[in-house]
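Heads up, one of the protein chains got dropped from this complex, but the rest are sitting where they should.
As written, the chains take the letters A, B and C, and residue 1 is the first residue of each chain.
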């Protein structure tokens, strides 16, 4: 399904080289101040522009088409829409039957019997994350004063991120990275015991971001190498404050009031300038793929604000479920 | 919520030291042969008994209370119930107000205002995974001939798993591990483009298993250190077969027909014999916790069959959604 | 699906002549006093015993198997189970292939390929409403001080209900009826604008009760014959109080603070002593069906408490969504 959430629910739509992309946000409390300008800071963080990002230029101005009156949310569903303006669908015509390795091209072809929009990945494109970022802006307002902040920790295994990207550009290759997101202050008690653990919900949404291949909380995979006496966080206040935070702010699937910490592994962009081995999907002929199109060398550079959005969306839902957020904002 | 799934839906209930635990399985096709004996092999794999596992002894015989007639599923919801027989609720009475570090005790207290069943973690206990394993047995039948197999790759960072566990026992400590699960053959096309990617759904369910702190697919976190030319899997057949499988059988959130590979990081059991620092939840007094109760030194030893169940449950749901499974089994 | 609700969610299971029936209640606030005795009054109202009801005798004692500790809800899922004790599965053996007209026998056979539990309707039986009544008891506690009360208005078109039933018994026939349910006091603002209107949700659950063929709110079908000037309820207080209540307490799908009024049309029990025309499902042979088994002459006599349960379950969910109910009960 292209929708997610219980009380704060988002439904995403659109294609990379179609008319546009967007998101319907259902369940937002009424009365929240919301203006198109409020989105620009986060949207800009997702925009390409630095070396290592695509040369495609989209203004990404959010059109709020419903759910807002006089710059306040009304409580009705909010549709935020982004027109595509810098499409080059023709870049993809000759690759139509040549699936890019590591991309959704092949699976989309099989899943939808060849009717899928193949242009630039269509509905599978990273372009849709612009809509997620927009929903994240609304979510961040809802969960305020809690703050969600993400950063790129490393690229290609190196903390010298720019160097790793530069080398990949030089080698006509691409490179992955690790993005970390932290959220605080959070009330204890968010999340549900079993299937709706905080980790379950956040990982669900984070793995929806194209290119993510791993998600971990707190010390994550490193926990597997630790002893209980190292990994357990001593409790030092009645309210649940712990001396260390190996758990990343989550015990038993529920927030414990400490900082929430989640990391995501981003794979290298599959679209690379180097020639690659593929097959013609209709004829079965072996082919060497030489990509035209405009692509990111390191998509991880643009992931932090998307990861923030995913985490904020889940937190908004959980805080509404836990009745930590009023359904009607006070009039200011 | 304590339920999960769209067409194949499970609802879990029960407590560690209450009357029992169980699961309602809704949406199973009709006509599947199902007998209590069918569960025993997987249930036995989850049972303790080897060094490093708890001394609690539960027979874990599944009572099928609905949805089955003459050893065939009827299409109605299947309730599978496990009585608790070897409870020692009194082990927990004196720890009632002393949350175990790394455990759900504290968050359960705050979330449910002190009304939670505190005995051995109550509803948050790993005991509930017996119900998940039972649902997994049904799911495995549904997705057959696809096979799901998991194993413990390492404990405490070491491939010599028994040695790592023995040392932890000796040190009155506990140890984590990494479990890997593989599934094949799978049809290409399972999963949905955005929020219901295969990774989203599997991670959702895997993070519901107590003690999991990280989930990765294919090369996972290692992808973040790779170049696109290394990470991309060359396509070598029209049907989607790839030369390598760094993607773990998933592109764009959709199965590509290659083997599905997922790994989970299991943290060390938080309940350890060593004294630990905690607080009395009601008085705020600092306390040293000395645990009685019977606990696993390495819970990861018992996770493989639980991880298989989680993966099989998601695959059963996705294969029903993709119409890869008939809703009525042929009469044999 | 055999489950319903967003925050207060019920999952039903069981068969008429199997081991038992029951319900899992997920999302109940913690701390609500709950004892098996609390269920008896409503369960008794559903029991047969008066002329016009079946001679099957079930004690219907609720076994609370999870989610309650020391007679308080813990916040974890509550399983309430009813054993079947007075089964006579053999009554149904010879009718196995002879679908009762007006019953689910035929559709169950086709839907589940003949694997369905055919004994007394199996999972389709009115027996399952005992589980719904149990969930209703929990829901009523949650929504208190709001009260939900239903009564049988007429049977066979007559207000002299007993007379209508007696005649049907005499004629070896059965008879339908109309049940009305009222709820108050309710806060204004429950329900959602479009797909989750209060009418949508209540009718959804009411039509799940076996035998219901019509549902209306306020003046319902009579509205279709009215003029706007007659049907509109003049607003006489700022809080939404109206002079009349033709709307049944609902405008635009949302409660307006006036009494909620819903009526359900119950069809006559399809199982009647008279011979009826049917077909052998396997051979296609025409047959005359002469029913053994024990059946109600007027099932509508037993519907009021079931209708109350359905309405209370929806209201509990809506009041939790609208944050009108605390998630943790105060300790008394």
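Here is the rule we go by: a contact is a pair of C-beta atoms (placed from the backbone, for glycine too) under 8 Å apart; a residue touches a chain by one contact, two chains touch by 3 or more.
Keep in mind that what you see is a predicted model, and the values were worked out from it rather than measured.
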For the full complex, which residue in C:19, C:53, C:95 or C:242 touches the chain that was left out? C:242
Which residue from C:137, C:212 or C:301 sits in contact with the chain not drawn here? C:212
At which residues does chain C meet the chain that is not included here? 1-4, 6, 12, 99, 101-104, 106-108, 110-111, 121, 123-124, 128, 154-157, 168, 171, 173-178, 188-189, 192-197, 199-201, 203-205, 207-208, 210, 212-238, 240, 242-243, 247-248, 251-257, 265-272, 274, 276-281, 284, 300
List every residue of chain A that touches the chain not included in the displayed model. 1-3, 9, 11-15, 18-22, 24, 26-27, 30-31, 65-67, 69, 72-79, 81, 111-117, 122-123, 328-329, 331
Considering the entire assembly, which residues of chain B contact the chain that has been omitted? 6-7, 76, 193, 321-323, 326-327
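As a working rule, only the chains that are shown with their structure count from here on.
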Cα centroid separation, chain A vs chain B, in Å, comes to 26
Whole-Å distance, chain B centre to chain C centre, using C-alpha means? 36
Hunt down the residues of chain C that sit against at least two other chains at once, touch-wise. 76
